[in-house]
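Yeah, one chain of the complex is gone here, protein chain that is, but the others are all in their spots.
Then we have chain A:
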Amino acid sequence: MPNDVEMTDASASTKPAAVNGVPEKKESAVLTVADLKKNVQMIEKTVDSKEIRFITSVLRQTTSIRKKLNDKVLYQIISFVFPESESTKKKFLLSFVKVNNDMDVDSKETGTTKSLTPEVEAYLHLLVLIYLIDQKQYEAATKCSTALIGNTHQNNRITFYPLTSKIFFYYSLSFELVDKLEEIRPTLLTALRTATLRHNDEGQATILNLLLRNYLEYNLIEQADNLVNNTQFPEQTASSNQFARYLYYQGRIKSIQLEYAESYKFLTQAIRKAPQNTATGFKRTVYKLLCIVQLLMGEIPERSIFSQKNLRASLKPYLILTQTVRVGDLVSFHKVQEQYCQLFKEDKTFSLIQRLRTSVIKAGLKKINAAYSRISFDDIVTKLKFDGNPQDMMFIVAKTIKDGVIDATINFEQGYLQSKENIDAYSTFEPTNALSNRIDICLKIHNDSLKAMRFHPDLNREETEKIAEESKNIKQELERQVEESSDGGEDGDF
(Lines give C-alpha, C1' and ligand atoms only; values in the text may rest on other atoms or scores of the structure.)
Protein backbone atom coordinates (compact mmCIF):
# COMPACT_ATOMS: atom_id res chain seq x y z
CA MET A 1 0.00 0.00 0.00
CA PRO A 2 1.72 3.17 -1.12
CA ASN A 3 1.27 5.84 1.50
CA ASP A 4 2.18 8.40 -1.06
CA VAL A 5 0.14 11.44 -0.28
CA GLU A 6 0.06 11.22 3.43
CA MET A 7 1.84 14.33 4.30
CA THR A 8 1.58 15.35 7.85
CA ASP A 9 0.87 12.01 9.33
CA ALA A 10 3.17 9.53 7.70
CA SER A 11 6.07 10.71 9.75
CA ALA A 12 4.51 9.74 13.03
CA SER A 13 6.01 6.52 14.20
CA THR A 14 3.79 3.52 14.71
CA LYS A 15 5.71 2.29 17.66
CA PRO A 16 4.22 3.05 21.05
CA ALA A 17 6.54 5.46 22.75
CA ALA A 18 8.49 5.13 25.96
CA VAL A 19 9.69 1.59 26.07
CA ASN A 20 12.82 2.25 28.02
CA GLY A 21 11.77 1.68 31.55
CA VAL A 22 8.76 1.37 33.77
CA PRO A 23 9.03 4.55 35.86
CA GLU A 24 9.61 6.72 32.83
CA LYS A 25 6.70 5.12 31.13
CA LYS A 26 4.44 5.84 34.03
CA GLU A 27 5.56 9.41 34.23
CA SER A 28 5.03 10.07 30.55
CA ALA A 29 1.62 8.44 30.76
CA VAL A 30 0.63 10.77 33.56
CA LEU A 31 1.87 13.73 31.57
CA THR A 32 -0.01 12.65 28.49
CA VAL A 33 -3.20 12.26 30.44
CA ALA A 34 -2.70 15.72 31.82
CA ASP A 35 -2.12 17.04 28.33
CA LEU A 36 -5.26 15.39 27.11
CA LYS A 37 -7.27 16.80 29.97
CA LYS A 38 -6.02 20.23 29.05
CA ASN A 39 -7.00 19.63 25.46
CA VAL A 40 -10.46 18.57 26.48
CA GLN A 41 -10.81 21.79 28.43
CA MET A 42 -9.66 23.76 25.43
CA ILE A 43 -12.28 22.10 23.27
CA GLU A 44 -14.94 22.92 25.82
CA LYS A 45 -13.72 26.48 25.79
CA THR A 46 -14.15 26.49 22.02
CA VAL A 47 -17.72 25.37 22.36
CA ASP A 48 -18.49 27.99 24.98
CA SER A 49 -16.80 30.89 23.26
CA LYS A 50 -17.42 29.85 19.64
CA GLU A 51 -13.77 30.62 18.97
CA ILE A 52 -12.45 28.06 16.55
CA ARG A 53 -8.79 28.78 17.14
CA PHE A 54 -8.68 26.82 20.40
CA ILE A 55 -9.79 23.63 18.75
CA THR A 56 -7.45 24.07 15.82
CA SER A 57 -4.51 24.47 18.15
CA VAL A 58 -5.58 21.27 19.91
CA LEU A 59 -5.71 19.44 16.62
CA ARG A 60 -2.32 20.74 15.67
CA GLN A 61 -0.85 18.78 18.58
CA THR A 62 -2.27 15.50 17.32
CA THR A 63 0.99 14.36 15.79
CA SER A 64 2.97 14.73 18.96
CA ILE A 65 0.25 13.22 21.14
CA ARG A 66 -0.14 10.34 18.72
CA LYS A 67 3.27 9.01 19.65
CA LYS A 68 2.46 8.93 23.33
CA LEU A 69 -0.88 7.15 23.18
CA ASN A 70 -1.30 3.77 24.78
CA ASP A 71 -4.06 1.64 26.20
CA LYS A 72 -3.70 3.00 29.67
CA VAL A 73 -3.74 6.66 28.72
CA LEU A 74 -6.80 6.19 26.57
CA TYR A 75 -8.57 4.23 29.26
CA GLN A 76 -7.92 6.89 31.86
CA ILE A 77 -8.94 9.83 29.76
CA ILE A 78 -12.09 8.14 28.53
CA SER A 79 -13.16 7.17 32.02
CA PHE A 80 -12.37 10.65 33.19
CA VAL A 81 -14.32 12.51 30.57
CA PHE A 82 -17.40 10.41 30.00
CA PRO A 83 -20.05 10.95 32.68
CA GLU A 84 -22.09 8.07 33.99
CA SER A 85 -25.10 9.09 31.94
CA GLU A 86 -23.24 8.26 28.73
CA SER A 87 -22.21 4.78 29.75
CA THR A 88 -23.16 3.11 26.43
CA LYS A 89 -20.91 5.38 24.46
CA LYS A 90 -18.20 4.94 27.02
CA LYS A 91 -18.43 1.19 26.84
CA PHE A 92 -18.29 1.28 23.06
CA LEU A 93 -15.10 3.27 23.05
CA LEU A 94 -13.54 1.23 25.81
CA SER A 95 -14.26 -1.95 23.88
CA PHE A 96 -11.45 -0.97 21.51
CA VAL A 97 -8.96 -0.52 24.29
CA LYS A 98 -7.29 -3.45 25.96
CA VAL A 99 -7.88 -3.15 29.69
CA ASN A 100 -5.78 -4.91 32.25
CA ASN A 101 -7.01 -5.39 35.75
CA ASP A 102 -4.30 -3.37 37.39
CA MET A 103 -5.33 -0.32 35.42
CA ASP A 104 -8.73 -0.27 36.93
CA VAL A 105 -7.49 0.48 40.37
CA ASP A 106 -5.89 3.85 39.98
CA SER A 107 -8.29 5.19 37.42
CA LYS A 108 -11.35 5.32 39.58
CA GLU A 109 -11.32 9.05 39.45
CA THR A 110 -14.51 10.89 39.66
CA GLY A 111 -15.96 11.52 36.24
CA THR A 112 -16.95 15.05 35.44
CA THR A 113 -20.47 15.91 36.21
CA LYS A 114 -20.70 18.22 33.26
CA SER A 115 -22.51 16.88 30.28
CA LEU A 116 -20.44 15.71 27.40
CA THR A 117 -20.12 17.95 24.36
CA PRO A 118 -20.11 16.23 20.97
CA GLU A 119 -16.80 17.87 20.10
CA VAL A 120 -15.03 16.32 23.06
CA GLU A 121 -16.60 12.98 22.34
CA ALA A 122 -15.52 13.10 18.71
CA TYR A 123 -12.03 14.14 19.71
CA LEU A 124 -11.58 11.17 22.01
CA HIS A 125 -13.14 8.90 19.47
CA LEU A 126 -10.64 10.19 16.91
CA LEU A 127 -7.75 9.50 19.27
CA VAL A 128 -8.94 5.93 19.73
CA LEU A 129 -9.17 5.56 15.96
CA ILE A 130 -5.66 6.89 15.40
CA TYR A 131 -4.38 4.59 18.09
CA LEU A 132 -6.02 1.58 16.46
CA ILE A 133 -4.46 2.45 13.11
CA ASP A 134 -1.06 2.79 14.72
CA GLN A 135 -1.53 -0.57 16.40
CA LYS A 136 -2.32 -2.07 12.99
CA GLN A 137 -5.74 -3.23 14.18
CA TYR A 138 -7.22 -2.21 10.87
CA GLU A 139 -10.46 -4.16 11.06
CA ALA A 140 -11.30 -2.63 14.42
CA ALA A 141 -10.29 0.75 13.04
CA THR A 142 -12.85 0.53 10.25
CA LYS A 143 -15.55 -0.35 12.74
CA CYS A 144 -14.51 2.48 15.00
CA SER A 145 -14.34 5.02 12.16
CA THR A 146 -17.72 4.04 10.76
CA ALA A 147 -19.31 4.72 14.14
CA LEU A 148 -17.48 8.01 14.33
CA ILE A 149 -18.75 9.08 10.90
CA GLY A 150 -22.25 8.19 12.02
CA ASN A 151 -21.94 10.64 14.89
CA THR A 152 -20.37 13.31 12.71
CA HIS A 153 -23.28 13.33 10.32
CA GLN A 154 -25.68 14.44 12.99
CA ASN A 155 -23.62 17.47 13.80
CA ASN A 156 -23.60 20.77 12.05
CA ARG A 157 -22.14 23.09 14.64
CA ILE A 158 -19.47 25.44 13.44
CA THR A 159 -17.21 24.41 16.26
CA PHE A 160 -17.27 20.91 14.89
CA TYR A 161 -15.88 21.83 11.48
CA PRO A 162 -12.16 21.60 12.22
CA LEU A 163 -12.74 18.07 13.48
CA THR A 164 -14.56 16.86 10.37
CA SER A 165 -11.60 17.01 8.03
CA LYS A 166 -9.43 15.07 10.46
CA ILE A 167 -12.16 12.54 11.04
CA PHE A 168 -12.73 11.91 7.34
CA PHE A 169 -9.03 11.64 6.69
CA TYR A 170 -8.59 8.83 9.19
CA TYR A 171 -11.87 7.24 8.13
CA SER A 172 -10.60 6.94 4.58
CA LEU A 173 -7.17 5.82 5.75
CA SER A 174 -8.59 3.01 7.85
CA PHE A 175 -10.59 1.69 4.91
CA GLU A 176 -7.65 2.02 2.59
CA LEU A 177 -5.56 -0.10 4.89
CA VAL A 178 -8.03 -2.97 4.68
CA ASP A 179 -8.38 -2.42 0.93
CA LYS A 180 -12.07 -1.55 0.97
CA LEU A 181 -11.87 1.98 -0.32
CA GLU A 182 -14.68 1.63 -2.83
CA GLU A 183 -17.19 0.97 -0.07
CA ILE A 184 -16.94 4.44 1.40
CA ARG A 185 -17.40 6.34 -1.86
CA PRO A 186 -21.11 7.09 -1.34
CA THR A 187 -20.47 8.30 2.22
CA LEU A 188 -17.74 10.61 1.03
CA LEU A 189 -19.91 11.98 -1.76
CA THR A 190 -22.71 12.86 0.66
CA ALA A 191 -20.19 14.34 3.04
CA LEU A 192 -18.75 16.47 0.24
CA ARG A 193 -22.19 17.81 -0.54
CA THR A 194 -22.87 18.59 3.11
CA ALA A 195 -19.53 20.29 3.58
CA THR A 196 -19.98 22.39 0.47
CA LEU A 197 -23.47 23.49 1.43
CA ARG A 198 -22.38 24.45 4.92
CA HIS A 199 -19.29 26.31 3.73
CA ASN A 200 -17.03 24.02 5.67
CA ASP A 201 -14.11 24.81 3.42
CA GLU A 202 -11.39 22.78 5.04
CA GLY A 203 -13.69 19.77 5.23
CA GLN A 204 -14.70 20.25 1.62
CA ALA A 205 -11.09 20.36 0.48
CA THR A 206 -10.16 17.28 2.48
CA ILE A 207 -13.09 15.23 1.31
CA LEU A 208 -12.57 16.25 -2.30
CA ASN A 209 -9.00 15.04 -2.09
CA LEU A 210 -10.05 11.81 -0.43
CA LEU A 211 -12.51 11.16 -3.23
CA LEU A 212 -9.90 11.84 -5.87
CA ARG A 213 -7.50 9.53 -4.12
CA ASN A 214 -10.26 6.96 -3.92
CA TYR A 215 -10.91 7.09 -7.66
CA LEU A 216 -7.27 7.11 -8.59
CA GLU A 217 -6.56 4.15 -6.35
CA TYR A 218 -8.75 2.17 -8.74
CA ASN A 219 -7.41 4.02 -11.77
CA LEU A 220 -10.81 5.52 -12.54
CA ILE A 221 -9.35 8.45 -14.42
CA GLU A 222 -12.56 9.40 -16.16
CA GLN A 223 -14.57 9.62 -12.95
CA ALA A 224 -11.83 11.57 -11.25
CA ASP A 225 -11.70 13.99 -14.15
CA ASN A 226 -15.45 14.44 -14.03
CA LEU A 227 -15.27 15.13 -10.33
CA VAL A 228 -12.63 17.80 -10.84
CA ASN A 229 -14.63 19.41 -13.60
CA ASN A 230 -17.84 19.51 -11.62
CA THR A 231 -16.54 20.73 -8.31
CA GLN A 232 -14.75 23.76 -7.10
CA PHE A 233 -11.81 23.63 -4.81
CA PRO A 234 -11.85 26.32 -2.10
CA GLU A 235 -8.42 27.65 -3.08
CA GLN A 236 -8.60 30.74 -0.92
CA THR A 237 -9.47 29.20 2.39
CA ALA A 238 -8.24 25.62 2.36
CA SER A 239 -4.87 24.83 3.84
CA SER A 240 -1.97 24.72 1.45
CA ASN A 241 -1.33 21.07 2.23
CA GLN A 242 -4.72 20.12 0.89
CA PHE A 243 -4.21 22.36 -2.09
CA ALA A 244 -0.89 20.72 -2.87
CA ARG A 245 -2.55 17.33 -2.81
CA TYR A 246 -5.33 18.56 -5.05
CA LEU A 247 -2.81 19.90 -7.55
CA TYR A 248 -0.95 16.61 -7.56
CA TYR A 249 -4.10 14.63 -8.30
CA GLN A 250 -4.95 16.96 -11.13
CA GLY A 251 -1.45 16.57 -12.49
CA ARG A 252 -1.84 12.83 -12.47
CA ILE A 253 -5.15 12.92 -14.27
CA LYS A 254 -3.77 15.20 -16.96
CA SER A 255 -0.66 13.11 -17.44
CA ILE A 256 -2.76 10.04 -18.22
CA GLN A 257 -4.86 12.06 -20.63
CA LEU A 258 -1.76 13.05 -22.59
CA GLU A 259 -2.02 16.70 -21.62
CA TYR A 260 1.56 16.93 -20.50
CA ALA A 261 1.92 20.69 -20.48
CA GLU A 262 -1.09 21.04 -18.16
CA SER A 263 0.12 18.22 -16.01
CA TYR A 264 3.55 19.80 -15.74
CA LYS A 265 2.00 23.04 -14.59
CA PHE A 266 -0.03 21.35 -11.85
CA LEU A 267 2.84 19.25 -10.60
CA THR A 268 5.31 22.11 -10.32
CA GLN A 269 2.69 24.10 -8.47
CA ALA A 270 2.09 21.14 -6.16
CA ILE A 271 5.77 21.03 -5.26
CA ARG A 272 5.80 24.73 -4.58
CA LYS A 273 2.77 24.46 -2.30
CA ALA A 274 4.05 21.45 -0.37
CA PRO A 275 5.71 22.07 3.00
CA GLN A 276 9.39 22.91 2.69
CA ASN A 277 11.05 20.57 5.15
CA THR A 278 8.62 17.76 5.80
CA ALA A 279 6.41 15.64 3.56
CA THR A 280 9.25 13.86 1.79
CA GLY A 281 6.90 11.05 0.82
CA PHE A 282 4.63 13.44 -1.01
CA LYS A 283 7.47 15.24 -2.73
CA ARG A 284 9.04 11.97 -3.77
CA THR A 285 5.86 10.88 -5.49
CA VAL A 286 5.39 14.21 -7.21
CA TYR A 287 8.98 14.37 -8.43
CA LYS A 288 8.75 10.89 -9.88
CA LEU A 289 5.70 11.80 -11.90
CA LEU A 290 7.09 15.19 -12.80
CA CYS A 291 10.24 13.64 -14.17
CA ILE A 292 8.28 11.32 -16.47
CA VAL A 293 5.97 14.09 -17.62
CA GLN A 294 8.91 16.28 -18.48
CA LEU A 295 10.50 13.49 -20.46
CA LEU A 296 7.23 12.95 -22.31
CA MET A 297 7.14 16.64 -23.20
CA GLY A 298 10.54 16.19 -24.77
CA GLU A 299 12.39 18.05 -22.05
CA ILE A 300 15.14 16.73 -19.86
CA PRO A 301 14.56 17.27 -16.12
CA GLU A 302 17.18 19.24 -14.32
CA ARG A 303 19.98 17.33 -12.70
CA SER A 304 19.44 19.08 -9.38
CA ILE A 305 16.09 17.32 -8.92
CA PHE A 306 17.83 13.99 -8.63
CA SER A 307 20.52 15.10 -6.24
CA GLN A 308 18.24 16.38 -3.48
CA LYS A 309 19.34 14.98 -0.19
CA ASN A 310 16.42 12.83 0.91
CA LEU A 311 15.23 11.97 -2.57
CA ARG A 312 18.46 10.80 -4.11
CA ALA A 313 18.07 7.11 -3.38
CA SER A 314 14.43 6.80 -4.35
CA LEU A 315 14.81 8.78 -7.56
CA LYS A 316 17.77 6.79 -8.78
CA PRO A 317 15.85 4.53 -11.19
CA TYR A 318 14.30 7.64 -12.67
CA LEU A 319 17.71 9.22 -13.08
CA ILE A 320 18.93 6.19 -15.01
CA LEU A 321 15.79 6.28 -17.11
CA THR A 322 16.33 9.95 -17.88
CA GLN A 323 19.87 9.27 -18.94
CA THR A 324 18.81 6.65 -21.46
CA VAL A 325 16.15 8.93 -22.88
CA ARG A 326 18.63 11.76 -23.18
CA VAL A 327 21.10 9.60 -25.06
CA GLY A 328 18.35 8.15 -27.21
CA ASP A 329 19.48 4.56 -26.82
CA LEU A 330 16.59 2.17 -27.34
CA VAL A 331 18.34 -0.95 -26.11
CA SER A 332 19.39 0.43 -22.75
CA PHE A 333 15.98 2.07 -22.42
CA HIS A 334 14.30 -1.32 -22.70
CA LYS A 335 16.81 -2.74 -20.28
CA VAL A 336 16.05 -0.12 -17.66
CA GLN A 337 12.35 -0.59 -18.20
CA GLU A 338 12.69 -4.29 -17.58
CA GLN A 339 15.03 -3.96 -14.65
CA TYR A 340 12.82 -1.60 -12.66
CA CYS A 341 9.54 -2.92 -14.02
CA GLN A 342 8.27 -3.92 -10.60
CA LEU A 343 9.15 -0.61 -9.04
CA PHE A 344 7.54 1.42 -11.80
CA LYS A 345 4.39 -0.64 -11.50
CA GLU A 346 4.26 0.08 -7.78
CA ASP A 347 4.72 3.77 -8.44
CA LYS A 348 1.96 3.59 -11.04
CA THR A 349 4.22 5.20 -13.58
CA PHE A 350 4.67 2.10 -15.68
CA SER A 351 2.05 2.91 -18.29
CA LEU A 352 3.48 6.39 -18.70
CA ILE A 353 6.97 5.02 -19.07
CA GLN A 354 5.81 2.73 -21.83
CA ARG A 355 4.90 5.84 -23.78
CA LEU A 356 8.47 7.11 -23.51
CA ARG A 357 9.73 4.89 -26.33
CA THR A 358 8.75 7.55 -28.84
CA SER A 359 10.68 10.19 -26.95
CA VAL A 360 13.74 7.97 -26.94
CA ILE A 361 13.59 7.58 -30.71
CA LYS A 362 13.06 11.29 -31.19
CA ALA A 363 16.01 12.17 -28.98
CA GLY A 364 18.17 9.76 -30.95
CA LEU A 365 17.05 11.23 -34.26
CA LYS A 366 17.74 14.72 -33.05
CA LYS A 367 21.31 13.78 -32.27
CA ILE A 368 21.80 12.04 -35.59
CA ASN A 369 20.35 14.97 -37.43
CA ALA A 370 22.72 17.32 -35.71
CA ALA A 371 25.75 15.17 -36.40
CA TYR A 372 25.16 14.12 -40.01
CA SER A 373 24.23 16.27 -42.94
CA ARG A 374 23.10 13.22 -44.88
CA ILE A 375 22.49 9.68 -43.64
CA SER A 376 20.71 6.63 -45.05
CA PHE A 377 17.79 5.00 -43.25
CA ASP A 378 19.66 1.71 -42.93
CA ASP A 379 22.33 3.51 -40.97
CA ILE A 380 19.79 5.23 -38.75
CA VAL A 381 18.26 1.87 -37.91
CA THR A 382 21.60 0.44 -36.83
CA LYS A 383 22.60 3.58 -34.98
CA LEU A 384 19.41 3.70 -32.95
CA LYS A 385 19.38 -0.08 -32.54
CA PHE A 386 15.80 0.16 -33.75
CA ASP A 387 13.83 -3.08 -33.85
CA GLY A 388 12.09 -2.59 -37.20
CA ASN A 389 12.88 -2.17 -40.89
CA PRO A 390 14.18 0.95 -42.68
CA GLN A 391 10.75 1.47 -44.22
CA ASP A 392 9.23 2.02 -40.79
CA MET A 393 12.15 4.23 -39.92
CA MET A 394 11.36 6.46 -42.86
CA PHE A 395 7.86 7.10 -41.60
CA ILE A 396 9.12 7.72 -38.11
CA VAL A 397 11.55 10.26 -39.46
CA ALA A 398 8.79 11.85 -41.54
CA LYS A 399 6.62 12.13 -38.47
CA THR A 400 9.43 13.66 -36.44
CA ILE A 401 9.93 16.23 -39.15
CA LYS A 402 6.22 16.99 -39.15
CA ASP A 403 6.23 17.40 -35.38
CA GLY A 404 8.98 19.95 -35.77
CA VAL A 405 11.53 18.07 -33.71
CA ILE A 406 14.12 17.99 -36.47
CA ASP A 407 14.53 20.18 -39.51
CA ALA A 408 15.35 18.07 -42.53
CA THR A 409 14.06 16.61 -45.77
CA ILE A 410 13.76 13.04 -46.97
CA ASN A 411 14.86 11.68 -50.31
CA PHE A 412 12.63 8.68 -50.79
CA GLU A 413 14.08 7.24 -54.00
CA GLN A 414 17.60 7.05 -52.66
CA GLY A 415 16.53 6.46 -49.07
CA TYR A 416 18.39 9.06 -47.10
CA LEU A 417 17.78 11.90 -44.71
CA GLN A 418 19.16 15.29 -45.59
CA SER A 419 19.35 17.82 -42.81
CA LYS A 420 18.90 21.49 -43.42
CA GLU A 421 21.44 24.09 -42.51
CA ASN A 422 21.07 25.33 -39.00
CA ILE A 423 19.15 28.53 -39.00
CA ASP A 424 20.00 31.30 -36.64
CA ALA A 425 17.64 30.96 -33.67
CA TYR A 426 17.60 34.73 -33.22
CA SER A 427 16.01 35.25 -36.61
CA THR A 428 12.96 33.20 -35.50
CA PHE A 429 10.28 33.92 -32.96
CA GLU A 430 11.89 31.59 -30.48
CA PRO A 431 13.41 34.33 -28.28
CA THR A 432 10.18 36.33 -28.21
CA ASN A 433 8.23 33.32 -27.08
CA ALA A 434 10.75 32.38 -24.44
CA LEU A 435 10.74 35.92 -23.11
CA SER A 436 6.97 36.12 -23.08
CA ASN A 437 6.81 32.83 -21.18
CA ARG A 438 9.09 34.15 -18.47
CA ILE A 439 7.20 37.42 -18.23
CA ASP A 440 3.96 35.51 -17.84
CA ILE A 441 5.41 33.48 -14.99
CA CYS A 442 6.69 36.59 -13.23
CA LEU A 443 3.35 38.34 -13.55
CA LYS A 444 1.57 35.28 -12.22
CA ILE A 445 3.83 35.13 -9.19
CA HIS A 446 3.23 38.78 -8.53
CA ASN A 447 -0.52 38.39 -8.77
CA ASP A 448 -0.52 35.30 -6.62
CA SER A 449 1.49 36.97 -3.91
CA LEU A 450 -0.87 39.91 -3.98
CA LYS A 451 -3.74 37.51 -3.52
CA ALA A 452 -1.94 35.75 -0.70
CA MET A 453 -1.54 39.03 1.18
CA ARG A 454 -5.27 39.57 1.45
CA PHE A 455 -6.89 39.17 4.82
CA HIS A 456 -7.54 35.65 5.78
CA PRO A 457 -11.23 35.20 6.61
CA ASP A 458 -10.38 33.17 9.71
CA LEU A 459 -8.10 35.81 11.14
CA ASN A 460 -9.44 36.73 14.52
CA ARG A 461 -11.47 39.82 14.74
CA GLU A 462 -9.32 42.00 16.97
CA GLU A 463 -6.38 41.79 14.66
CA THR A 464 -8.47 42.41 11.61
CA GLU A 465 -9.94 45.49 13.17
CA LYS A 466 -6.53 46.77 14.12
CA ILE A 467 -5.26 46.34 10.60
CA ALA A 468 -8.41 47.84 9.17
CA GLU A 469 -7.98 50.83 11.46
CA GLU A 470 -4.46 51.38 10.26
CA SER A 471 -5.33 51.07 6.63
CA LYS A 472 -8.18 53.51 7.19
CA ASN A 473 -5.72 56.01 8.60
CA ILE A 474 -3.41 55.57 5.63
CA LYS A 475 -6.33 56.01 3.30
CA GLN A 476 -7.41 59.21 4.98
CA GLU A 477 -3.88 60.47 4.82
CA LEU A 478 -3.78 59.78 1.12
CA GLU A 479 -7.12 61.40 0.49
CA ARG A 480 -6.00 64.46 2.33
CA GLN A 481 -2.91 64.66 0.19
CA VAL A 482 -4.97 64.28 -2.94
CA GLU A 483 -7.28 67.04 -1.80
CA GLU A 484 -4.39 69.29 -1.02
CA SER A 485 -2.81 68.71 -4.37
CA SER A 486 -6.06 69.17 -6.24
CA ASP A 487 -6.65 72.38 -4.34
CA GLY A 488 -3.39 73.50 -5.80
CA GLY A 489 -5.07 74.15 -9.11
CA GLU A 490 -5.30 71.73 -11.99
CA ASP A 491 -8.26 69.46 -11.37
CA GLY A 492 -7.58 66.99 -14.14
CA ASP A 493 -10.18 64.66 -15.45
CA PHE A 494 -13.14 64.60 -13.10
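Operating definition for what follows: a residue touches a chain if its C-beta (ideal position, glycine included) is under 8 Å from a C-beta of that chain, and two chains touch if they have at least 3 such contacts; residues count from 1.
Note that in this section contacts and distances are computed from a predicted model.
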Complex member absent from the view - protein name from UniProt, among "26S proteasome regulatory subunit S14", "KLLA0F15180p", "Mitochondrial distribution/morphology family 35/apoptosis" or "DNA replication complex GINS protein PSF3": "26S proteasome regulatory subunit S14"
Sole residue of A:S49, A:S95 or A:Q257 that reaches the chain not shown, by the stated touch rule: A:Q257
Hidden-chain contact residue, picked from the options A:Q41, A:S95, A:N219 or A:Q236: A:N219
Sole residue of A:D48, A:E139 or A:D392 that reaches the chain not shown, by the stated touch rule: A:D392
Residues in chain A touching the chain absent from view: 218-222, 225, 256-259, 345, 350-351, 354-355, 357-358, 361, 388-389, 391-392, 395-402, 408-413, 429, 432, 436, 439, 443, 446
